[in-house]
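Omission of a single protein chain aside, the complex is shown with its protein chains in their original locations.
Lettered A, B, C, D and E in written order, each chain numbered from 1.
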Amino acid sequence: MPIITVDAAKITKENKAKLITSLTKTASEITSIPESSFTVLIKEFPVENWGIGGEPLEEIIKKMNPK
Amino acid sequence: MPIITVDAAKITKENKAKLITSLTKTASEITSIPESSFTVLIKEFPVENWGIGGEPLEEIIKKMNPK
Amino acid sequence: MPIITVDAAKITKENKAKLITSLTKTASEITSIPESSFTVLIKEFPVENWGIGGEPLEEIIKKMNPK
Amino acid sequence: MPIITVDAAKITKENKAKLITSLTKTASEITSIPESSFTVLIKEFPVENWGIGGEPLEEIIKKMNPK
Amino acid sequence: MPIITVDAAKITKENKAKLITSLTKTASEITSIPESSFTVLIKEFPVENWGIGGEPLEEIIKKMNPK
Partner (left out) sequence: MPIITVDAAKITKENKAKLITSLTKTASEITSIPESSFTVLIKEFPVENWGIGGEPLEEIIKKMNPK
């Protein structure tokens, strides 16, 4: 019954499947709760909806990748 | 002030309205908190963002509905 | 696989069991998703952690129940 | 490391940036936790996914703005 | 109807009240949504439940405050 939620920006479909499989396996091994009891839910939000340290993530990314 | 959140895949607009009305009514009757204090928020995420038992829900659905 | 979360203040154990049973039944009937697929999670937070309309809920309750 | 989440309906990009900056500043000043430790995440959900007092928000808005 | 959630570690009761008042005021001014529509919910989790950059926050704090 544990629920693993990943809040992130865009994730590819292939990586979603990998996250579901691997995060469940990892958490199941540590907690000894069977894999069958886990739910994984990936929540994608646009980059412009995120802020880190009081600054929009979009601005931070722009600064890191100047033209 | 209680908040009822429903994380699900796609839900029709008609069913959203029904969920809002019925979940509020049900929870209000049980807790004796007036309906007017409740917020319901329905959060839809694509099927590919869900995993059950370490397996992508999309795969599970395909297996259940083989062509 | 839908997850129904109830964020509230203190709820009695008896009412928790009722919420689990009734909210699942209600949501299952509306969505035609089988009851067995639902998870309910009740999250309790102290009254002092809630604010409504910019005012601590604790203050609001005090005003409604003056000595 | 505190996370400020804003669940709302549609928010303009300009207001998202303002919320990120201002909510972080406000919370940092109150808690004395440095701004750099904060994450802000704005989650937008359609109006039809919200219910207040057991009534779809869409209906409430319509009543407030009758033609 | 917007909901502002603050996930944090321990917060004093006095600061909870300040966060409720100030975050609501700040978000209301930016979005032009009336303060009365906002809910604030502060969720406290122990330091040992937090990890930053793959490291338990408890360890990070210890390193920053060596005896």
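Quick note on the criterion: a contact is a pair of C-beta atoms (placed from the backbone, for glycine too) under 8 Å apart; a residue touches a chain by one contact, two chains touch by 3 or more.
Note that the structure is a prediction, hence the values are computed from the model and not measured.
Chemist: Where does chain E touch the missing chain, residue by residue?
Modeler: Touching the chain left out of view, chain E contributes residues 7, 43, 45, 48-56, 59.
Chemist: Taking the full complex into account, what residues of chain C touch the chain not shown?
Modeler: On the chain C side, contact with the omitted chain comes from 13, 16-17, 19-21, 24-25, 28, 35-44.
Chemist: Just checking the interface: what residues of chain A touch the absent partner chain?
Modeler: So the residues of chain A touching the unseen chain are 1-9, 11, 15, 18-19, 22-23, 26-27, 30-31, 33, 50, 52, 57.
By definition in this document, only the chains that are shown with their structure count from here on.
Chemist: If you line up contacts by residue number, which pair in A-C, B-C or A-D shares over half of them with B-D? Let me know.
Modeler: Answer for the repeat of B-D: A-D.
Chemist: Please work out the Cα centroid separation of chain A and chain B, and write it as a whole number of Å.
Modeler: 21
Chemist: Taking the mean of the C-alpha atoms as each chain's centre, how many Å separate chain D from chain E?
Modeler: 14
Chemist: Among the residues of chain E, pick out those that touch two or more other chains and give their numbers.
Modeler: In chain E, residues 1, 3, 19, 39, 41 touch at least two other chains, as defined above.
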